[in-house]
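Read through the structure below, which is laid out as structure tokens, and then see the notes.
In this view, the complex is presented without one of its protein chains, the others remaining in place.
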Amino acid sequence: MFDVSLVLSGQFRGWLLSGFVTSLQLTGLTLVLALPLATALALLRLAPSGVLRWLGFGLVEGVRSVPLLVHLLFWYFGAAELLPGPARQWLYAHDAEAACAVVALTLYTAAFMSEDIRSGIRAVPATQLEAGRALGFGFLATMRRVVLPQALHITVPPLISQTLNLWKNTSVATVIGTAELMYQAQKVETASFRGFETFVVATVAYLAVSLVITALAAAYHHRYPPRTA
Amino acid sequence: MHIRAKALATSLIAASLITTTLAARADQLDDIKKKGELVVGVLGTDEPNSFIDPKTREIVGYEVDLASAVAKKLGVKLTLKQLAVAARIPELQQGRVDLLAASLTHNKEREQVIDFSLTSFVTGQKVLVRKDSGITQLSQLGGKKVVTIKGGTQEPNIRKAVPGVDVVTFETGPQAFQALQQGKGVGFVNDEVSLIDDYAKLGPQQKDYAILPQNISVEPLALGIRKGEKTLKAAVDGTLRELEKSGDAEKLFFKWYGPGSRLKFPSRSFKIESDKVES
Partner (left out) sequence: MSFAELIDTYWLYFLVGQYPKGPLGGLALTVLLGALALVLAFPLGVLFGLARVAPQRWLRWPVTALVYAVRGTPLLMVVFWAYFFLPSVTGHKTDQFSTMLAALVVFDGAYIAEIVRAGIQGLPKGQMECARSLGFSYAAAMRTVILPQATRHMLPSLVNQFVSTLKETSLGYIIGLSEVSFIASQINTQVLTRPTEVYLILGGTYFVLCFGLSRLAYAVEARQRRRLAPAKAFS
């Protein structure tokens, strides 16, 4: 009765594998784009100017309070339509589903990561920032040369945790037709009538990468234990 | 070790529970009469088979009326349950609904897992294309992107008809139709009737769209019944035959598909009489 080999052969295997690769690609690309954005948002929230701080607060809270599903639907069915004609047509002719998924995932992940980065920066003693300013560095320069490198060490574990969330979040992109692992698993399930086997395989695939990410966090914690002041 | 043993045990328990539950089930028709309720799975998103009337917020449609007739004949209350396309057959198999009236295509492959009533509607699957794509023939879809619904027969059918086609699927018909409208695909694959309804909804934009004449499949739609429930099937078929004989079946067709509706079918090309299918 339980026969995984059917789902792991021929056409079905190809579909599942391509979905797995797409999920990994979505994760990687989003990570590359979200980290700088998250850093910018964190700095925005710590800026000397009140207006900038409120802007950062609004953006982060606005994005964090809305489910990822809604972000995906908004960008794909709503915002994409607002692009000017030629840009829109170019987007639709190429992989609009994946592109909108990356946009939604990047904003969503960056909003959460920015909070972790902000905590990391705040954990660096304020005297570091003051010293940097006293030496004549501007706010941004001090951040870049003095504070952020120190903050990074504290921030890595929560960022790895957010990466784990990102990996799992890619599964929601199935609702806008992005051909990642969950989408392909649904396709295989319909075509093979073998839901149990298909979902076992897909679950194992998700767990495998999740465990790798968790192991990475443990290794980092082991190698660079949190320093006490 | 712990995890692997647990997974194996769970799957064994699940497998044995599935087989014993299926074997030990009493006659479903008796259960329905005892319960006093017929639970029917519908899509609720496929006008005019089953859809939500925005004014009354109730689910109405051609198949809903057929289901009502069956419930009336059995002397029980009708309860409608809205399902996703991909969930129709699993929900029926697991006994979470008694009957399916959910734009369900009757084909030989599905006959292995569920039973079907007499064919209640015959349609084909076609492709609704955007005229600005310049596509007039099915074969021209090769290498192009089409949209359709997850979990149905549309995707396998279009891939069989046009091997090089690129397919993107969405959760519901209306969502896929919107994707077509927005230009995210050049064609929308669906049952002919649903396409005609969507085409009619376009109003002035109709000049920008066309339904390709070729059928990519013939779709006999029928009500879905759990495998082996002979008495229920007899009751459902009996109701359908009565409707056909009295002329009510044709009246229902014209109510939802006839000249007075958005679809404007001039006549009905089939009769509710048989449950045999070609493929």
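As written, the chains take the letters A and B, and residue 1 is the first residue of each chain.
As a convention for this text, a residue touches a chain if its C-beta (ideal position, glycine included) is under 8 Å from a C-beta of that chain, and two chains touch if they have at least 3 such contacts.
None of these values were measured; they are calculated from a predicted model.
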item: Chains in view that touch the one left out, judged over the entire complex; value: A, B
item: Among A:32, A:79 or A:219, residue touching the chain not depicted; value: A:79
item: Residue touching the undisplayed chain, where the options are A:69, A:91 or A:123; value: A:69
item: Residue among B:96, B:230 or B:245 touching the omitted chain; value: B:96
item: Chain B residues touching the omitted chain (full complex); value: 2-3, 6, 10, 13-14, 17-18, 21, 45, 52, 54, 56-59, 80-84, 87, 90, 94-96, 171-172, 174-175, 177-178, 181, 201
item: Chain A residues touching the omitted chain (full complex); value: 61-62, 64-71, 73-74, 77-79, 81-82, 164, 168-172, 174-175, 182, 195-196, 199, 202-203, 206-207, 210-211, 214
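The criterion applied here is as follows: only the chains that are shown with their structure count from here on.
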item: Chain A-touching residues of chain B, taken from the complex the two chains share; value: 7, 11, 14-15, 86, 90, 113, 147, 150-152, 155-156, 168-171, 175, 178-179, 182-184
item: Residue ranges of chain A in contact with chain B within the complex; value: 1-2, 77, 80-81, 88-89, 92, 96-97, 175-177, 179, 183, 186-187, 189-191, 193, 195-196, 200
